[in-house]
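Note sheet for the following structure.
Removed from the display is one protein chain of the complex; every other protein chain stays in position.
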Amino acid sequence: MFLNQFLFFAAILFSIGVYGVLTRKNGVLVLMSIELILNAVNINLVAFGALHQDISGQVFVLFVIAVAAAEVGVGLAIVLLIFRNRRSINVAEADLLKG
Amino acid sequence: MNLLLAAEAVAVPTVFNYVWLIPAVMAASFLFILFFSKRLSIKPHLVGVPAVVGSFLFALVIAFSWIGYNGDVNEAQAGPISCAGGEVAVGGSNHDTEAAAEGEGEGEGGGESGHGEQRFSPCPVVNDVTWFQNGGPASEGGSDITVGTLVDGQSVLLLVVVTFISGLVHVYSTDYVAGDRRYTHYFAFLSLFTASMLFMVLSSSTLQLIVGWELVGVCSFALIGHWWEEKPNSDAALKAFLTNRVGDIGLLVGMIILYFGAGKTFDIVAINEAAISGAISKNTLLVAGLFLMAAVMSKSGQFILHTWLPDAMAGPTPVSALIHAATMVVAGIYLIGRLYAVFFIGFGISGGTLNAMALIGGITTVGAGALAFVQDDIKKVLAYSTVSQLGYMVLALGVGAYTAAFFHLFTHAIFKAALFLGAGSVSHACHHSFDMKKDMGGLRKFMPKTFWTFVIASGALAGIPPLAGFWSKDEILVGAGAFPGTGGNGTYWVPFIFGMIAAGMTAGYMVRVIWLTFFGEYRGHETPHESGPLITTPLIILAFGAVFAGLFNIPEGFPVLGSRIGEKFIRWVEPSGISSFPTIGHAKPSVALALLATIIGLATGLLVWTYYSKLYAKDKLATEVTGGLRDKNRLARAGHKLLVEKYYLDHLYTGVIAGGTKGPVARAAYWFNQNVLDGIINAAGTGSTIIGRFVYRFIDQGAIDGAVNASGFGAESSGEVLRKVQSGKIRQYATLMFAAAALLAAVFIVAV
Partner (left out) sequence: MMSSALLAIQSTNPIALTPNELWVINTFFYVIAAVGIVAALKMVTTKNVVHAALYLLVVLTVVAATYIVLGAEFAAATQVMVYIGAVMVLLLFGVMLTRAKIGDDGDLDYDSKWIGGLSAVSMFAVMGYSLWEAFGTDELPADMAVQRTGQVANSIFSQYIVPFEALSMLLLAALIGAVVVARRD
């Protein structure tokens, strides 16, 4: 097994996630794409953990998963708030910071 | 090995295992008052006062056990003790020979005072529980994070002082803040303040010390800003908090240096031992010591970071008494004493002539003493006096007079509490004013109890024999070792001279306060009245203390009393002959020096007295001379202005440093906005004007206004382009972020 087959798989997932974040207007879909990015990172961590036979890789994956769960919780709360205020979760419309 | 066995033969009193109860009771009192007192409609002082009295009684039990244990160990012990249980074998043996040599030397020097033989104190009694192991057990390179109590002479002393002063402040407060809008909140924080200080005092590791240190800071913030509705009060609280943050950085850095220097341990005993045995290099100790000095400077109000302390007078007066006498400000002194080996070795105190600590202490004691002369607010005079006395303590520690410093801390706590509570009583009578010149004068007739206690405490502060302050101040001056025939740890001429000047100043400004407050004619309106018994009783107790507290450590050579009750601090508080405390020399008391200091004090006091009585003879309501030296001599006027403006330090901090960083940044941003950004837009505008003109001329020669339109359009569209960067659109920001990340990564790949 090559190390790179996992790393490239992760890189592809990461890039797809970036594409999703940049093209999606729907807030929930943006959050989903962010999950994709986080998962790509996790694959890297596990792959390097396997390469060095070090348990830390897995431990960090657990931490990332926990942080991601927290992020989804807060993120969805924000999306809900936006929806309640504007009857829409189109992030393209949330541009009050316009200069 | 036999020595160790001998040391272990004396059983450690089991009561030391329960010393954690003291802060725990106060913390419980805080929680109870905060959460249940109102709901169960129990008066908060009915919780706070019993809790603090109980703590005080238990602290006394601890103190007596310590005294007994101390004596037993000293008798059973024949040689120096290693406190780490043999872990520092090499360093320990080095230390033994050193200690023996020092002991001989001391025998020669201190022969007259009659304690030629080496004393042996017990090791600090540490009770730790491991909270968690960081990075595995200690054997695998991790370090244990422990929480626990450390009982030794120093912490026992502070336990007694803190609970004693806090108890009196609690009682006093029941009358003083009665009817306050946040009475419950006040008592809750009084409890927490005491608990934090006790927690800090008992801490066995540096980590725990930091926690206690910060808790004390937070409580002082809450109490100084107790009446936060008025802007100056909340400002003062913020100032105290922020100034302390400056020093806290020093504390953190210093502790981290010591953590790694001592081989990854937070244990205070271990750090001290490592410092003495040479496991931490002298340079490391010096750097750590300097960082820790920053913390001491902020917490204990040493010069240049002392500015928060006088402003902290905005809090209720009993709180000021607590802060200034027993808790907050002595934390810095306590820190130096706790890690004394670090400072002692790092600053090379033994055999030196001057070091950073002694110099800072010396400058503080004189600088603050001078400031006390120009204050009109009675509490501010006392505040500067506290700063000055703290300078004394730091100076004492700086010259190696450890015992003298803690003796002074002890006596100062008592008489300064008496002074602050007395000032509170005065202001209670004068309708909550603290202005000596406007609202006071002649109060002697109206409030005799307050007057007499205040005079006694002032005498103690000024060092008039035989009051408490005389003994402790004298010991510090002797400890500097500069006066002929004293010979302490070195010859510290500069600190000694600073100390002598300050001794004179203290008497001067205290006479000024007493005159302005209690003598002359009453300058306020309505008749003042003596305060109630809840206020005067603590005053009387403290006044008794101010008279007799000095007897604890009078020199052994003193006739009759000396051999019976003298030098208790050297016996009970100062650790000697153990591996976690440096061997410090003791200076020989000097009658000539005591006389000289007393004469200087009395002379200054008399001078100020004459000044005010002459003034009174001229005009019964006058508080200052008009057309005097200040108005005639420009130099004197400048000096006075300098003092009134507090050496311009506040201007330096808010005006120069804060303003200095704020102003240029704002100006630079404005300049960038005006010149660069506008320039780009203008240039783009001009460029498009030219193009537009050219194109329009080409298409429509006759349209003159086309050029105008084009220039307008050009400027607008170029602005539009730049404006689009700030679109507020999430997607654009995200794109920029990812694109920039990719770009930077590419640059990185190419470059590396």
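As written, the chain order gives the labels A and B, with residue 1 at the start of each chain.
To be clear about the criterion, contacts are C-beta pairs under 8 Å (C-beta built on N, C-alpha and C of every residue); 3 or more make two chains touch, one makes a residue touch a chain.
As the structure is a prediction and not an experimental result, all values here were calculated from the model.
Chemist: By the contact criterion defined above, which parts of subunit A meet the unshown chain? Give residue numbers in ascending order.
Modeler: Given the touch definition above, subunit A has residues 1-9, 11-29, 31-33, 35-36, 39, 42-43, 46-47, 49-51, 53, 55-59, 61-63, 65-74, 76-81, 83-84, 89-90, 92 touching the missing chain.
Chemist: Identify the residues of subunit B touching the omitted chain, counting contacts across the whole complex.
Modeler: Spelled out for subunit B, the touching residues are 132-136, 142, 731, 735, 738-739, 741-742, 745-746, 749.
The definition used in the following text is that only the chains that are shown with their structure count from here on.
Chemist: In angstrom, rounded to a whole number, how far apart do the mean CA points of subunit A and subunit B lie?
Modeler: 49
Chemist: Give the list of subunit A residues in touch with subunit B in this complex.
Modeler: 18, 21-22, 25, 91-92, 94-99
Chemist: Name, in rising order, each residue of subunit B that touches subunit A in their complex.
Modeler: Result: residues 723, 725-731, 734-735, 738 of subunit B touch subunit A.
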